[in-house]
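Only a single protein chain was left out; the remaining protein chains are all shown in position.
All chains are identified by letter, namely A, B and C, in their written order; residue positions are counted from 1 within each chain.
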Amino acid sequence: MTEHTGHGYIGNKDDYLKRLRRIEGQVRGLQRMVEEEQYCIDILTQVSAVTKGLQAVSLGLLEEHLGHCVVNAARAGDREAAIKVKEASDAIARLVRS
Amino acid sequence: MTEHTGHGYIGNKDDYLKRLRRIEGQVRGLQRMVEEEQYCIDILTQVSAVTKGLQAVSLGLLEEHLGHCVVNAARAGDREAAIKVKEASDAIARLVRS
Amino acid sequence: MTEHTGHGYIGNKDDYLKRLRRIEGQVRGLQRMVEEEQYCIDILTQVSAVTKGLQAVSLGLLEEHLGHCVVNAARAGDREAAIKVKEASDAIARLVRS
Partner (left out) sequence: MTEHTGHGYIGNKDDYLKRLRRIEGQVRGLQRMVEEEQYCIDILTQVSAVTKGLQAVSLGLLEEHLGHCVVNAARAGDREAAIKVKEASDAIARLVRS
């Protein structure tokens, strides 16, 4: 956790919140499917849908991050740029590997 | 959705439910992070954690599916086996690509 | 490496070889792109294409493996089935995580 909060970098907060609430509902749906021992393949299909939803959230947030924080850092100076590029690259690596 | 419900193929239902409830809590945590506009990279790290949690659920369920449904189908006959292998392979492809 | 070679489990060996030779050519193409310092995004697009090609090979081989080795193990007995299911599940996990 860092201190960079409330910077208004998220273009459309309501859209992200709506998507995350939808994902929360899907995860609750998964619990019901497991509870009722629904067919395994159907559960797996639903997990793939949730994962895709989370991925879309990540990619959207990352694009905003590049467009705001990384661009601003680039303009602030070489050192600032290098730090933000490294940080973003590490986050992308976690995303690609998860 | 199929009619194959309640077959008891899930070895440890409570464990899966516990993990899914934890994931639900993490998704609610993500909503709070977006609401408070916490630092983007921290949100992305949390999304990666949720994705990994879901992946572990998928891989666990898939292993149980192979060990029960696919093994039983293999013993029931060639046609049954072919159907279940195709279905499992399609689910694996969705998982790999999601 | 194990001793299970030459079992003829690969349905269409020539098709896999053709695909892998195509992938080899693409990897050589990547070397040329790096050598000539072509535009980074174009190189990344090409890497994604190669990865997708490899993924398709994996998914095809895995389906054949389930349809032959795992089905045969299921018919041979519970212990044989358990071993092959565990082994296949581990391979799927590596695939999903790579």
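In this text, a residue touches a chain if its C-beta (ideal position, glycine included) is under 8 Å from a C-beta of that chain, and two chains touch if they have at least 3 such contacts.
Just so it is clear, the structure is predicted and the values come from calculations on it, not from any experiment.
K.L.:
Residue by residue, what part of chain A touches the chain that was omitted?
P.N.:
These residues touch the chain not displayed: 55, 58-59, 62-63, 66-67, 70-72, 74-75, 81-82, 85-86, 88-89, 92-93, 95-97.
K.L.:
Considering the entire assembly, which residues of chain C contact the chain that has been omitted?
P.N.:
Looking at chain C, the ones touching the missing chain are residues 1-10, 13, 16-17, 20-21, 23-24, 27-28, 30-31, 34-45, 47-48, 50-52, 54-55, 57-58, 61-62, 64-65, 69, 87-88, 91, 94-95, 98.
To be clear about the criterion, only the chains that are shown with their structure count from here on.
K.L.:
Between chain A and chain B, what is the separation of their C-alpha centroids in Å?
P.N.:
Once rounded, the distance between the two centres reads 19 Å.
K.L.:
Cα centroid separation between chain B and chain C, in whole Å?
P.N.:
22
K.L.:
Two or more other chains touching the same residue: where does that happen in chain C?
P.N.:
Each of 97 in chain C touches at least two other chains.
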